[in-house]
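Here it is, the structure in full.
Every protein chain of the complex appears in place save one, which is left out.
Letters A, B and C mark the chains in the order given here, with residues in each chain numbered from 1 onward.
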Amino acid sequence: MTIDKNKRTLTSSGFHVSQDAPVNTDNPIPTPEAPAPDVLRVAYMEIQVTDLAASREFYVDILGLHVTYEDDKEIYLRSAEEFIHHNLVLKQGDVAAVGAFSYRVRSPEDVDKAEAFYTELGCRVERRADGFVRGIGDSVRVEDPLGFPYEFFYDVDHVERLAWRYDLHIPGELVRLDHFNQVTPDVPRAARYMQDLGFRITEEISDSDGTVYAAWMRRKPTVHDTAMTGGDGPRMHHVAFATHEKHNILAICDKLGALRRSDAIERGPGRHGVSNAFYLYLRDPDGHRVEIYTQDYWTGDPDNPVVSWDVHDNQRRDWWGTPVVPSWYTDASLVLDLDGKPQEVVERTEEKEMDVTIGADGFSYTRADDDEDMPDWKKGEFKLGHQL
Amino acid sequence: MTIDKNKRTLTSSGFHVSQDAPVNTDNPIPTPEAPAPDVLRVAYMEIQVTDLAASREFYVDILGLHVTYEDDKEIYLRSAEEFIHHNLVLKQGDVAAVGAFSYRVRSPEDVDKAEAFYTELGCRVERRADGFVRGIGDSVRVEDPLGFPYEFFYDVDHVERLAWRYDLHIPGELVRLDHFNQVTPDVPRAARYMQDLGFRITEEISDSDGTVYAAWMRRKPTVHDTAMTGGDGPRMHHVAFATHEKHNILAICDKLGALRRSDAIERGPGRHGVSNAFYLYLRDPDGHRVEIYTQDYWTGDPDNPVVSWDVHDNQRRDWWGTPVVPSWYTDASLVLDLDGKPQEVVERTEEKEMDVTIGADGFSYTRADDDEDMPDWKKGEFKLGHQL
Amino acid sequence: MTIDKNKRTLTSSGFHVSQDAPVNTDNPIPTPEAPAPDVLRVAYMEIQVTDLAASREFYVDILGLHVTYEDDKEIYLRSAEEFIHHNLVLKQGDVAAVGAFSYRVRSPEDVDKAEAFYTELGCRVERRADGFVRGIGDSVRVEDPLGFPYEFFYDVDHVERLAWRYDLHIPGELVRLDHFNQVTPDVPRAARYMQDLGFRITEEISDSDGTVYAAWMRRKPTVHDTAMTGGDGPRMHHVAFATHEKHNILAICDKLGALRRSDAIERGPGRHGVSNAFYLYLRDPDGHRVEIYTQDYWTGDPDNPVVSWDVHDNQRRDWWGTPVVPSWYTDASLVLDLDGKPQEVVERTEEKEMDVTIGADGFSYTRADDDEDMPDWKKGEFKLGHQL
Partner (left out) sequence: MTIDKNKRTLTSSGFHVSQDAPVNTDNPIPTPEAPAPDVLRVAYMEIQVTDLAASREFYVDILGLHVTYEDDKEIYLRSAEEFIHHNLVLKQGDVAAVGAFSYRVRSPEDVDKAEAFYTELGCRVERRADGFVRGIGDSVRVEDPLGFPYEFFYDVDHVERLAWRYDLHIPGELVRLDHFNQVTPDVPRAARYMQDLGFRITEEISDSDGTVYAAWMRRKPTVHDTAMTGGDGPRMHHVAFATHEKHNILAICDKLGALRRSDAIERGPGRHGVSNAFYLYLRDPDGHRVEIYTQDYWTGDPDNPVVSWDVHDNQRRDWWGTPVVPSWYTDASLVLDLDGKPQEVVERTEEKEMDVTIGADGFSYTRADDDEDMPDWKKGEFKLGHQL
């Protein structure tokens, strides 16, 4: 019954738990001597879109995010339970790309710490006392060691929390920004840097050779504030909003069907293995991926067990074993540098998750010790494609 | 606003409605002069299974159907709101196949009518005053003109309705038997015969050439008691049970994942276009397909509009446009004749739905007037397979 | 396990079932020789309201019913899955009252039958080939033997079913008109007349002395199209709309709270004992009572067991034992005669349910054989009031 904390333990659910994440790197980014800022939580993403009206239709008319401010160049949006100015900024631009992954820190002094931390890392750092966007004050933006545009701020305008305003809620109401997900070639290297920044790993996918395919990490006590997904990067894999219940997520699908926009649904709805959350992936008019997510678990204890999934376990990404569509593995959004130019994308050199699971040389199982082949309906489209 | 009943009308949801189903046949089964029995509703299916213990685990331990009677040869099961003896009979046998599609009729006299109706049709007919299975009295079984083993009865034992026994309900509780689905080569011919039997068409899938791919038909005022799916037949496509809410269906998936039996999930969960119901398709240990289904609509008015779907509309079978897995189109269960021998399967000669939609020469659209190709994630595995 | 149909059987849920409802009268309304019309289902209610704008806000802006037609005198509304012209007509008038309880019959000839049936009963009968309201053709309205304005029609305009229009649905979407509920002094007398009209009793509340407090009766195969509630009448107790799921009902409460109109919530939400449905009672701006209701059970078999509840069982009206508020027992809407004048209300002379259960001389129990007093929180406000 009791779990030995000193060991890696196979659970009755098919994954392992351990105290330390088996995510190690031979090629670390040096740990700064400057203390990391105390990151509170994921706060907002700034996204550049190529047709602001089309994006407004998607995020406001369909997804029901609430407008804090808008003009003909940019739109500031928030979820129903948010009290800070925004969780998403849409900016009209020439290229579909992400302008900032923004975190709130615990105090004004933590903005100073962020500046020192990244300066010591040799990153390009820019600080603006009046902020880079509306509603937010003193901020630091950096091109981080992985090439992502990270922002840290404390000072922010407050707006009314619409949690009790049920008259304004739609059937698929989004209540919180939940997390980011980033694509980067070397997951252990990225994870080590994020740990230096104060993040803790909660779950990861790897194989028996020690290749790590993805890792989830958190500051707030949920499964993640961000995740590192192995692939060509730096790119943005998705930004995720939470609903209260599963039917809210189904309602988004139903609405997209009613609007004859079901092709915006890329993957799901389904139940994740990783995080145990119920999920849906959408693609916005520019192809930016948005996840809708609900009901992961508390991770706030310092000795919270790290969950390790075998990359060949076909319930790791979908607990129901539904095949992951290839685009979900391959597509992601560009990210911008501090001048607004897209960062160059570097190829992942390690094995790719899609190749080792549903590719010609890959394999997946539902039961680890089961020699039977998976039924056809679980093999996924990519496998069939390769086989022919 | 008002719909002209005399016309075929395109709705704002993308399908057409009309008073009469556009399902016509040049090759009808002759209409008997004997009046059809008054069929009340779908009552139970008798299924032959090759490993009764494995089937019990699936239907009782996992799906939570309630046992009315069992011994080492057969198990009688019912859903939570049923008051008649059973909705499903599992019989140990050598071959996985369906022994009976059973309907309840309105009165004892309707059993006589069923006997006369099928006798006039020249079908093999067998009547047993004590019934063919436990709990049911005077019954007629026939090999119907399409080759299916149909049963009609009125007399049945009553058992306690467990609707209020929430202490016995599981998260995925099945509350009613909802419908059958049958595979038959010639859908219009089958539909015409079923109309003679008193069924009414509620929805159908066809193309502009007049090929009918499937038709849904009802006696009780829901979308169907049974459907005719075009394909090699006679075969049983699925038997469907209803839950109260959508989360009950999701709970079945979650449980299968927890038991590491997610490979029993073949398709879904999703929202049907046809019927507007929320659905899930499972495969039992013998490969028999079971649908879990909830929330279709009232069809009991005599002038209930018939819904016609274009076979190329990729929201017809899944409102979210999720590709149908090929096995769902190709696999089905054998059916038995009255001697317990499998009926020979006859090939469909008309176009097949899978071929015209996701096959090499097929196509599907999300928006009828949209020339854009569907995104890759909507094309489905079979399409990719053929393209390579 | 098997239930003897010839006996009255105590179920494991605490109520009895039997084949015939124990609802008998010494004072029957004579059964006409003319055959009853074949009533299909409850179709719409016509309600007179004193402030049409306030009613519109309630039924359209808050409850989200869809407008088929409106002008400054009347508003025609329908639920999301309806394909006939309307389920509710609001008419501006001087007095808050019900103008018609309208049923759809199976054929045009059934309108003739209704006319003959009520003519033979000696009722005031009025027939209009062009209907009494918009959207509906040839209709009969009567002042029925109980004093209620009943309508029967077949011919009706069709409108678009909005079942698939999820873009128009609100969190508390109403999908069907479910039933009426009428207050009348003598329930057995009323039930006998309704049985002559072709209705079947599905459930009833009575005591060991044979006093019947309420009876539910159906044409469509749900628990009811209407119910007779014992009390001063003729009055309209409520009109009920169905949602798909329970959370839809909770969403209505949440929205009323957000609009600071929670005082429109009179009773519930809760789970009924009778019908096993999840429910909520609201009061519209004129005090007309509206129920929101979901998930009762199939009753369409001719031998569907009748459920009998002991009036002292405190789970009969709320399965969770939540006390019924006194207003729910005492308040109801006036009904109009065919001239639009309110019908005189006749007092019930038999025992009243409120008096025998929570009144000074009444009692209720959670467990029939339990001598313990109910805890205070289950006794209800009225009991406390009387005790002091």
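Note that a contact is a pair of C-beta atoms (placed from the backbone, for glycine too) under 8 Å apart; a residue touches a chain by one contact, two chains touch by 3 or more.
None of these values were measured; they are calculated from a predicted model.
Colleague: Touch as defined at the start, partner being the missing chain; which of A:Arg141, A:Arg218 or A:Lys246 qualifies?
Modeller: Here the residue in touch with the unshown chain is A:Lys246.
Colleague: From the list A:Asp51, A:Asp130 or A:Glu160, which touches the chain that is not on show?
Modeller: Considering the complete complex, A:Glu160 is the one touching the chain left out.
Colleague: So which of C:Pro37, C:Gly131, C:Gly230 or C:Gly321 would be touching the chain we can't see?
Modeller: C:Gly321
Colleague: For the full complex, which residue in B:Asp254, B:Asp331 or B:Glu353 touches the chain that was left out?
Modeller: Result: among the candidates, B:Asp254 touches the missing chain.
Colleague: Extract the touching residues of chain C with respect to the undisplayed chain.
Modeller: 13-14, 245-247, 250, 253-254, 256-258, 260-263, 265-267, 269, 271, 273, 278, 283, 314-315, 319-323, 325-328, 366-367, 374-388
Colleague: Just checking the interface: what residues of chain A touch the absent partner chain?
Modeller: 1-3, 5, 11-13, 17, 40-41, 68-69, 81, 83-85, 104, 106-107, 135, 157-161, 163-165, 175-176, 220-221, 244-246, 273, 276, 295, 297-298, 300-305, 319
Colleague: Even though one chain is hidden, which residues of chain B still touch it in the full complex?
Modeller: Touch with the absent chain occurs at residues 164-171, 173, 245, 247, 251, 254-255, 257-259.
FYI, only the chains that are shown with their structure count from here on.
Colleague: Closest chain to the protein's overall Cα mean, using per-chain Cα means, please.
Modeller: Measuring from the global C-alpha mean, the nearest chain centre belongs to B.
Colleague: Given that chain A and chain B are copies of one sequence and touch, is their interface built from the same residue numbers on both sides (over half shared) or different ones?
Modeller: The interface is built from the same residue numbers on each side, given that over half of them are used by both copies.
Colleague: Could you please state the distance in Å, as a whole number, between where the Cα atoms of chain B are centred and where those of chain C are centred?
Modeller: From the centre of chain B to the centre of chain C is 34 Å.
Colleague: Could you work out how far the Cα centre of chain A sits from that of chain C, in whole Å?
Modeller: Spacing between the chain centres: roughly 50 Å.
Colleague: Centroid of chain A to centroid of chain B, CA atoms only: how many Å?
Modeller: Whole-Å distance between the two chain centres: 41.
Colleague: Would you pick out the residues of chain B that each touch at least 2 other chains?
Modeller: 13, 245-246, 273, 319, in rising order.
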